[in-house]
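Here's a slice of the assembly, chains where they normally sit.
A and B label the chains in the order they appear, each numbered from 1.
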Amino acid sequence: MTSLPLSDALFALQRATPLVHCITNYVAMNSTANCLLAIGASPAMLHAPEEVAEFTRLASALSINIGTPSPAWAEGMQLAASTAQESNTPWVFDPVAVGATRYRQTLSQTLLTYQPSAIRGNASEIMALAGLANAGRGVDATASTEEARESAIALAKRQGCIVAMTGESDFITDGTQQWRITGGHALMPRVTTLGCALSACVAAFIAARPEAPLAATATAVASFAIAGARAGQQAAGPGSFQVALLDAFYQLTPEDLDQFTGLEKA
Amino acid sequence: MTSLPLSDALFALQRATPLVHCITNYVAMNSTANCLLAIGASPAMLHAPEEVAEFTRLASALSINIGTPSPAWAEGMQLAASTAQESNTPWVFDPVAVGATRYRQTLSQTLLTYQPSAIRGNASEIMALAGLANAGRGVDATASTEEARESAIALAKRQGCIVAMTGESDFITDGTQQWRITGGHALMPRVTTLGCALSACVAAFIAARPEAPLAATATAVASFAIAGARAGQQAAGPGSFQVALLDAFYQLTPEDLDQFTGLEKA
């Protein structure tokens, strides 16, 4: 295969407007909801152990992000993840700053046991998570791109899931195939929680095309690459960039994805 | 009466800049605060049982939204609502997704006992709440517009409060009079938590004109209809829409409301 069918997932998402249950960090909530709505999905955010499992059963997908964890939220995350696993609901894990504290490492190890459909993180996070999955060891912050790539593939194989490692260029693997996506804009790291929003969009796209999770994940990543590049052309800084990015998500069409040239085998 | 005086409440709000105590969901906090500030009110957000009642006594109005509930927050909501009831402070209830989980249903039933001045929700939420107030039964998601309308009137009568049911067109009743408001823009459902912000604005307008809660509620709803329509004319998508909406709230005048043609008996 020399390409992946990207437009199908956007077409399906725009038709189905999947309900994405998000348990995410406080910083990301508003911007994640707005990204999902702009791209055509339907967000819902709730987390309390008292109700979370009941809601996960109603949702088309679940997205869990550990950016601002605490014990009650961790309990809600576990209930939601186990419910998603039981009901075959696709779910995406975003291990924010997993290398930074032991609390995140323990929580992440627990969440991995519920078998996420996809994991989305930056290189440090993917390497830290691969290290945990592997032998619980620490992370070499000076690791090379090659090591990061091997970590992502190993994590995808061990977990039987998609891994999307994003940064200046993005790397996506199911443990067998590897793909690289280029695009986006230099202002993207100057806007908070775009990665968190991307993780929730991965969940939305997998909900729209559960039979093709690798292509669906690539569609989410490519959508950010396309919309980010367009927003960057109109932006004078991170304020106008955010505005233009939401507009670009709203204007994105399956044709845009058909014409995308930033996807290649890696 | 063939109309309601809408401009008085905006005039009064802009003079008084009422302090609106909001206990709302995490997703809505920032955008709700910005809508209140843009329209001329003064927001304050705090929720802890340790301090919430002390603060409600200082506020001109209270707005409670159950979008992301948990036990400590539910306790704070009850303390704030009972304080508002005791001190005759107007308070508005926004029963987000009350039909979705039993936890929300129980919490909503408790909050209704503190007699909100107004309830603001979409058709599903108003019908679910009317069902709870009625006999605790479930909701028929395929209910007709006529059933939604009857639910809103029944809820308003039973609770002795204003009910504002918003959607493509908006319906407002005190159980005796019924009004319809049309306006707004198709991009509004593509921006998160505008309904939540509207509920807080209803509280602000009732604080400004407590002697006329029906007209005050209609003023809040009409303000969103007018500002939404104006923002839509300038927007290329939900990003530029949000920016233009805040600007339109800031520019709104009592004359705009005098000239509004979207209000009619329903």
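To be clear about the criterion, contacts are C-beta pairs under 8 Å (C-beta built on N, C-alpha and C of every residue); 3 or more make two chains touch, one makes a residue touch a chain.
The structure presented is a predicted model; accordingly, all values stated were derived computationally and were not measured.
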item	value
Full complex, copies of the single sequence (shown: 2)	3
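The definition used in the following text is that only the chains that are shown with their structure count from here on.
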item	value
Between subunit B and subunit A, distance of the C-alpha-averaged centres to the nearest whole Å	33
Subunit B - residues contacting subunit A, complex	25-31, 67-71, 97, 100-104, 189-193, 235-240, 242-243
Touching residues on subunit A, where the partner in the complex is subunit B	26, 29-30, 33-34, 37-38, 43-48, 50-51, 54-55, 58, 72, 242-251
